[in-house]
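Can you read through this structure? Questions will come right after.
The complex is shown incomplete by one protein chain, all other protein chains being positioned as in the whole.
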Amino acid sequence: MDTVANSVQLPPLDNPNERAAVGAELQAALLDLIDLSLIGKQLHWSVVGAAAHGVHLFLDELVEQWRELADVVAERAVTLGFIPDGQSPTVASGSHVEPVEVRSLHDHLVVWELGRRVAAVAERIRQRLAPIGAADLVTQEVLTRVVGALEKQQWLLRVQVGEKA
Amino acid sequence: MDTVANSVQLPPLDNPNERAAVGAELQAALLDLIDLSLIGKQLHWSVVGAAAHGVHLFLDELVEQWRELADVVAERAVTLGFIPDGQSPTVASGSHVEPVEVRSLHDHLVVWELGRRVAAVAERIRQRLAPIGAADLVTQEVLTRVVGALEKQQWLLRVQVGEKA
Amino acid sequence: MDTVANSVQLPPLDNPNERAAVGAELQAALLDLIDLSLIGKQLHWSVVGAAAHGVHLFLDELVEQWRELADVVAERAVTLGFIPDGQSPTVASGSHVEPVEVRSLHDHLVVWELGRRVAAVAERIRQRLAPIGAADLVTQEVLTRVVGALEKQQWLLRVQVGEKA
Amino acid sequence: MDTVANSVQLPPLDNPNERAAVGAELQAALLDLIDLSLIGKQLHWSVVGAAAHGVHLFLDELVEQWRELADVVAERAVTLGFIPDGQSPTVASGSHVEPVEVRSLHDHLVVWELGRRVAAVAERIRQRLAPIGAADLVTQEVLTRVVGALEKQQWLLRVQVGEKA
Amino acid sequence: MDTVANSVQLPPLDNPNERAAVGAELQAALLDLIDLSLIGKQLHWSVVGAAAHGVHLFLDELVEQWRELADVVAERAVTLGFIPDGQSPTVASGSHVEPVEVRSLHDHLVVWELGRRVAAVAERIRQRLAPIGAADLVTQEVLTRVVGALEKQQWLLRVQVGEKA
Amino acid sequence: MDTVANSVQLPPLDNPNERAAVGAELQAALLDLIDLSLIGKQLHWSVVGAAAHGVHLFLDELVEQWRELADVVAERAVTLGFIPDGQSPTVASGSHVEPVEVRSLHDHLVVWELGRRVAAVAERIRQRLAPIGAADLVTQEVLTRVVGALEKQQWLLRVQVGEKA
Amino acid sequence: MDTVANSVQLPPLDNPNERAAVGAELQAALLDLIDLSLIGKQLHWSVVGAAAHGVHLFLDELVEQWRELADVVAERAVTLGFIPDGQSPTVASGSHVEPVEVRSLHDHLVVWELGRRVAAVAERIRQRLAPIGAADLVTQEVLTRVVGALEKQQWLLRVQVGEKA
Amino acid sequence: MDTVANSVQLPPLDNPNERAAVGAELQAALLDLIDLSLIGKQLHWSVVGAAAHGVHLFLDELVEQWRELADVVAERAVTLGFIPDGQSPTVASGSHVEPVEVRSLHDHLVVWELGRRVAAVAERIRQRLAPIGAADLVTQEVLTRVVGALEKQQWLLRVQVGEKA
Amino acid sequence: MDTVANSVQLPPLDNPNERAAVGAELQAALLDLIDLSLIGKQLHWSVVGAAAHGVHLFLDELVEQWRELADVVAERAVTLGFIPDGQSPTVASGSHVEPVEVRSLHDHLVVWELGRRVAAVAERIRQRLAPIGAADLVTQEVLTRVVGALEKQQWLLRVQVGEKA
Amino acid sequence: MDTVANSVQLPPLDNPNERAAVGAELQAALLDLIDLSLIGKQLHWSVVGAAAHGVHLFLDELVEQWRELADVVAERAVTLGFIPDGQSPTVASGSHVEPVEVRSLHDHLVVWELGRRVAAVAERIRQRLAPIGAADLVTQEVLTRVVGALEKQQWLLRVQVGEKA
Amino acid sequence: MDTVANSVQLPPLDNPNERAAVGAELQAALLDLIDLSLIGKQLHWSVVGAAAHGVHLFLDELVEQWRELADVVAERAVTLGFIPDGQSPTVASGSHVEPVEVRSLHDHLVVWELGRRVAAVAERIRQRLAPIGAADLVTQEVLTRVVGALEKQQWLLRVQVGEKA
Partner (left out) sequence: MDTVANSVQLPPLDNPNERAAVGAELQAALLDLIDLSLIGKQLHWSVVGAAAHGVHLFLDELVEQWRELADVVAERAVTLGFIPDGQSPTVASGSHVEPVEVRSLHDHLVVWELGRRVAAVAERIRQRLAPIGAADLVTQEVLTRVVGALEKQQWLLRVQVGEKA
C-alpha cells in the first residue's frame, strides 16, 4: 500500500518553470469562456425583434460551444496540475467580458454586442499562442482550436450586422 | 362472460356532479387548439417576407405542439367519459379563434396575428383552471401544462414583433 | 434594391390558362385530406370494442399520413401561385367528407365508415388525374402518389370489414 | 472529516409531522403498482383468443409504465427519508390488487380483469391526493401524474370491453 | 401596419399586482441554479479520491440538469414579462450558494459540500411555492418540478455520505 | 503464389463421414424455412377479417425471422462445404410445407393454417437434433436455436386460435 | 350492423374492364421479383473468387430491394382486388427467371448471370408500361419506379463485368 | 370453421412424459428470477455509502437483466404448454431467495448480500441442466444461457467485495 | 468464360433512336444542377445581412438537394449507356446558370439571385418533359421529380423576397 | 462487517476437479484470439492489391469480432475463478498463431494466410468441446459459439481464394 | 443604431500584412478540393471492371470528405475577411487538377489517376504550411489537418494499385 502513496507524476512541460504561467493563461481563457456562456444565455432570454427567433436558437448553439470549450480548457489546466477557478465571484471579477444591459435588446444589437465580445476573447487568446507553444505544444494545440472556433463564430456574427462576410 | 357486461367504472371526480362541466371545459380547449393547428398550417403556406423561411419552419413546430396538446386534452375528456367533438363543423362553429385572410401575408403580420390568437386561447383556459381544480386535480394539472406551453409560445411570438421580451 | 422588386417568376404550366383550374383541384383535395385527418382523430378518441386498441393506433398512422399528404398538396398549390384555404370554416363547408356521429363507435363500424370515406376521396382525386396531367405533369405526379396512398389505405381498411382482400 | 458526519438534511415538509403519513401513502401506492406489474406479466403469458397477440404486446407497454411509476413513487418516498418495502412478501400481503387465476385466459376477460384492477388502484390513490397536498406539494404533483397515467390506461382498457369510450 | 404596433399582451396573472413578486422569486431561483451549475463544474475539475471518477461523471449529469432547470425558470420569468439577470456579477452577488475552496477536494467532501448546497436551494424555493401558487398556478407547477428534481438530487448525494437513504 | 493454390481446409466434423448427412439436414430445414417465408408473405397479402390488420403486421415480423433463420441455416451448410439449393424449383418440390389457397382468407383461418405449418417444421427439425449433435455440436447449437424460435412462434399463433396458451 | 355488410368499394380503374389484365401484369412482375430474390440469396451463398466478399454483400442489398419491390407490386395488385400468388410452386412454374447451377460460382460469372436476368426482368415490365398506363395511372407509376430501380441495378452489375458504364 | 377447433399441437418433448417436470423447473427458476428483480429494486432504493451511486446504477442493469431472463423462462414454459405463475403470493411463498432488511444498507453489504443470492439461484438452476437436457434440448439451451448470465453477475458482484476476481 | 464476354444489354428505350437525345437532356440538366450546387456554396460563404444566418443554413440544405438531384440525373444517364461529363471545364462552359459576383452579398439579394436561377433551371427541364416521356417513361419520371423539387425551392425563395407566396 | 469477509462462492463445476483444466482451455483460446486480433490489424495496415480496400475494411470487422470473442472467453475464465493472462509476453510465447511477414502483402496472400490461421484456431478449440462439456455445460456453450463464429469467418475467407464456397 | 455601423473587427493575423497571402493560399486549396470532388463524382459514374462496385462506393466517401474539407477551407478564408471564389469558371481555370477522359474507365486506372491527383494536391498544400504558420497558426492547423486527410487517402489509393502500402 506504501507504493500507492507515491505520486503519479504530472506531465513534464517542455519549459518546466512555466507550469504556473501556462496554468494562468488557461485560467484567463476559462473565465472569458464561462462569461460568454452566461451572457449568451442572458441574450437568449432578452432578444426581441424580427430576427429574434433565429438569434434565440443560434445563441443556444454558441452557448453549447462555449461550455464545451471552457471544459476543454479547464481540463487541460488540471491535467497540468493547476486547479482553475470557474466560480461566479472569480468569473465576475476576473473575466474581461463586459456585461450587457438587463432589458429587452433588439436582435441587431444583440448580434453586434456579442460579435464584439467574441472577437475580443479570441484576440486575447491568440496573442498568447506563441509563448504557450514554447512551453507546451499540447496546450498550444488546444488553444489554437479554441481560437479557430471563436473566430468562426465571430464571422457568423459579423455577417449578421451586414459586415464584409 | 356475464361479468364482462359489467362496466369498468369511470374515474370518480372529486366533485362528481361536475363531470359534464369538466368535459365542456376540455371540449372548449380542444376546439381552440385544433383551430390553432389549422390556422398555423394556413400561415405556414402563405407567409412571405424577409423572415418568411424562419417563420415557415417555426410554424410547423407550433402546429406539432398544438396537435399534441389537442390530443392530450381530448384524451383527458374521453378518459372522464365525455366524448369530445373535434370535427370541422364543430371546430368552425365553436372555436373562439378568428380565421386569417386567405392571401400572402407578410411575416411580421403573421407573427402578430398568431401571437394575439395564442394569447387569447391561453387566457381563456387559464381563467378556468381554478374551478376545474376544485372538481378534478388531474385535469387541472393537464390544463396547467397546456397554459404553460401556450404562454411560452406567446412569448416567443411576442418578441418577434419587437415587444418587451 | 429595385431589381429585388422584380418578381421571381411562377412555374409556367404546360397549359398556362389552367393555373386556376389546377389550383382549384388541389384546393378540393386539400379540404378532403384535412377533413379525413380531423375525422381520423375523432375516431381515435371514440372507438370501442374488442379490436379498439389496434384501430386506435392504426388511426394515428393514417392521420399522420393525411396530414403529410395535405401538406404536400397545399405546398404544390402555393408553388403554382395559388394560396389554398385550409381553415376550419372552409373545410367545414367545402369538404366532401361526411362527419361521423359524436358517440362511442364500435371498431367494425369505425373501420367501415372510414373505409367508405377514404374510397370516396381517392375516387374524386383519381377522376381528375387526366385533365390535370394535360396542364401540369408535376401536379399529376403528386396527385398520383396521393391516390396510390389512399387506395392502399382503402385496402387495409376494406380487409378489416372482411371484404375481399 | 468530522463535518462529514453531519447529516445532509431531509426535505422539510410543509406539514412536518406528516412525514410518516406521506411515506405510508407512497408505500401503499408502491405495493399496488408492483403488483400490477407482476399481474400484467402473468396475463402477458396466459392470454388466449383472437385478440391475444395485440393484448400480449399492449400488456408489455403497461408493465413498463407500472415499473416506471413504481420507481418514481419509491424514489419519492426515499427522498423524503422513508425507506419503502417492495419485496415479494410485503407486496403479497399488502397490495390491494387481487391475483388472477393461473390458467389460459381469454383476451376479453384479461382486458376486463385488468381494467377493474387499474381503476381500483387509480381510485385509491386519487382519494389521498388532497391530504397529501396539504403536507407536500411535490408528492402531490408526483401522485397526480400517477393517477393521470392510470386513468388513461383505464380508458384504453375500458373501450376494449366495449364500454363507453 | 399600425396594428402591428399594438402589443401582444402579457399573460394575466391570477393576482395581477404580484407580477413583480413572481418575477423576483424566479430571479432568486435562477441565480442559485446558475451558481450550482458553476460550482458543479468546479468540483468536476477538482475532485480526487478513490470514488473520484464516478463523482466526476455524476457531476456532469447534475450540471446538465441545473442548466436545464435554470433555463426553464428564466424562460418562465421572461414569459411573464420580467427580464431576469443571469450574468456573472449578479450571480456572484445575489446567489445564496457559497463558493467552494479552489484546491483538490476529496470525493466524500465534494459530495457532502454539494449535498448541503442543493438541500439549501431546494428549501428556499419550496418555502415560496404556496404564495407563488396564489398568484400564478403555472409558475407554481414549474417550481414544484424544480423542487422535486433538486430533492431527488439531494437524496442521491445524501446516500453517498452514508446518510439514511 | 503456389501456396495460394493450396486449399484453406474445411471444418473437421466430429464424425467426419457424416458431412453429407449434416448438409442434407440443413438443406431440408432451409427449404421449409424459405417456403414459410413465401407463404407468410402470401398470407400478409390475403388476410381479411376484424383482426386482419394485426395479423398483417405480425406476419411481416415472422417473415423477417424466417428469412434470417434460413440465412443462418444456409450459411452453416456452406461453411461445412455443402452448397445448399434455395431456388424456387427446389423449394417447390422439396419443401414439406403445404401451400395455402389463393383467395381472401379470414384471420382466424390464417393463424390456424400457419400455426399448423410452423409446428410441423419445428417438429421435423427437432427430431434430427440428436443425430446432428453426434456429428457436429455447432450445427446442433444452430438448429436448437431455430427450433426454439419456431416453437415460440407456434405458441404465439396457437393462443390466437384460443388454444391453451 | 347491416350496413357493415355493404362492401367498401374497390378502386375504379380508368379502363374498368382491364382490372384482370392489370392484375395479371402485376402477378407476372411479382413472380420474377420473388425469383430474383431467391436466386440472389443462392448466389450470396455460392459466390467464390477474389471479389467474392464484395459481391456477397452487394447481393444482400439487391435481395432486400427485390423483396421490397415484390411487396409493393403485390400490395398494388391486392389493392385493386386481385389476390396474387407468390408461393413456391407458382414462382417455380411461372417465373421467367432461369435458375443458376448449384455449385460454387466465380464472382465474375455471378455478376454476369445476375446482370442478364435483371435486364430481362426490367425489359419485360418496361414493355407493359404503356398499356398499363391506359388502364391505371397509379399502377403505371408503381411499375415505372420498379423499372427504374431494376435498370439502375443492371448498370451497377454491367460495369462489374467491364461493360460500358 | 370446424377445422379451427382442432388444436395447433404442443411441441413434442424428447421425453414426452416429462412435460410437467420441465414446466416445474422453469416455474422454479421464474420465481427466483422475479424475486431477484424485486430485491434488486429494493436495494436500488436503500443503498448508502461512498460507492452507493455506482451500485444504485448497476442494480438497475441487473434488474433489467433479471426481468428479461424471467420473461424468457416464462415464455419457454408457456411454449411447452405449462402456464407459470409469477404473481406476488406465489413468488413470496415459492421463491428460494431470502428478503433483505428494510432499512438503509451500506454498499458493501448490498453487494455481498446480492452476490450470495445470485450465486444460490445460479447453482439451483445449474444442478437441473442435465436432467432437463434429457427431456428437451431447447429448454436446456435456454437455461444454460440463464446460468451463464447469472454466473457472470456473480463474478461482477464477487470482485466488489474484494474476492478473487 | 466466353459467355462473360457477351454484353449485359442496355435498357431498350421506347423510342430507341432517341438514346443520344435523352442522354443529352440529362447532361444539360446535370450541368445546371452541379452549377447550382457550386453557386449555392459560394453564396453560403458570402451572404451578409440581418437574415444572413438563416440563409446560410438554408443554402446548405439546397446544396445538399442539388447534389443528390445531380447524382440521380447522372446515374440515369449512365444507366442508359450515356457517360455524362460533370467536370469543372464542362460545367463552366456548358451550364446555363450565370455566376454571381465574388463579394459580400446582402441576404435579400442572395435570395433573389438564387430564386431567378432556380426558376430558370426548372423551366428549362420542364420544357423537355414531354419529348423525353415519348422516348423513356422512366427518365420522364426522374425529371418530373427534379422539376417538382426545384419548383418547391423556387417558392421557398420567392416568398423570402416578399413575392406572392 | 465480519460477514462480508465470507466469500461469495465460485460457480460449482459439474466435474469440480476440472476447474483448472477448463481454465487452461479458456486461456489457450484467449491467446489465439488476441493474437488473431493483432495479426488482423497488422494485415489491415499492410495489405496491397486491387482488392486491398475491401480486405482492409473486412479485416476491421474480423478484428472487432476477435476482440469481442476474446473478452467473452476471458470473462468466462475469471467467472470460474481462473485469472487468465492476455498480456503481450504470454501471447507472444503461448499463442499457436504464426506471425506474418512485416512488409506489403498482396490481398490474395493476406486472405489465404489469414484463412489458414483462423481454420487452425477453430480446429484447436473444436477438439476440446466434448471434454469441456463434461465439466461445464456453460463453458461448452460459450466455446461452441466461438467455434461457430470462427468457422463462418473461415468460409468467408476461403471463398475469396476461390475455394469451394 | 449608429453603433451598429461600427465594424466587428476581423481576426488580427500574427503577421498582418499577409492577410491577402493567406487568403490566396486558402483560395488555391479550395479550387483543388472542389475540383477533386467533381472529378470524384465523374469517376463514380464511369468506373467499370471487376472492382468497380467497391471503387464506386469508396469514391462517394472521398467526395464527401473533399466537400467537407473545401467547406472548412473556404470558411477559414472568409473568417479572415477574404471572400473565396468556388464557382465553376474559377475552378475550371484555376484548379491544378487535370480532368479525366469522359468515357468508361477501368477500376485500376481510376484508382491510379485519382491517386496521382490527390498526391499532387496534398503536396501543393504541404509546401505552403510553413509560411502560412508564420502568419496565422490557426490556418496552419486547418491546413495541416487537410494535408493529413489527403495523405491518408493517397495511401488508401496507392495500395490499390499494388504499391508499397
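Every chain is named by a letter (A, B, C, D, E, F, G, H, I, J and K) in the order it is written, and numbering of its residues begins at 1.
Heads up, the rule we're going with is that contacts are C-beta pairs under 8 Å (C-beta built on N, C-alpha and C of every residue); 3 or more make two chains touch, one makes a residue touch a chain.
Just so we're clear, the structure is a prediction, and the values are computed from it rather than from any experiment.
Engineer: Using the touch definition up top, pick the residue from J:34, J:62 or J:156 that touches the left-out chain.
Structural biologist: J:34
Engineer: Taking the full complex into account, what residues of chain K touch the chain not shown?
Structural biologist: 108-109, 112, 115-116, 119, 122-123, 126, 129-130, 133, 140-141, 144-145, 147-148, 151-152, 154-155, 157-158, 161, 163-165
Engineer: If you put the missing chain back, which residues of chain E would it touch?
Structural biologist: Where chain E meets the chain not shown: residues 45-54, 56, 104, 106.
Engineer: If the hidden chain were put back, which residues of chain A would touch it?
Structural biologist: 3-4, 6-9, 11-12, 14, 75-76, 78-81, 83, 137-138, 141-142
As a working rule, only the chains that are shown with their structure count from here on.
Engineer: Considering only chains that satisfy the touch condition with chain C, which of them also satisfy it with chain H?
Structural biologist: Both chain C and chain H are touched by D, F, going by the contact rule given at the top.
Engineer: When the C-alpha atoms of chain G and chain J are each averaged to a single point, how far apart are the two points in Å?
Structural biologist: Centre separation, chain G to chain J: 42 Å.
Engineer: Hey, how far is the Cα centre of chain A from the one of chain J, in Å?
Structural biologist: That pair's centroid distance is 48 Å.
Engineer: Residues of chain E that contact two or more other chains, please.
Structural biologist: 75, 78, 83, 108, 141, 163-165, in rising order.
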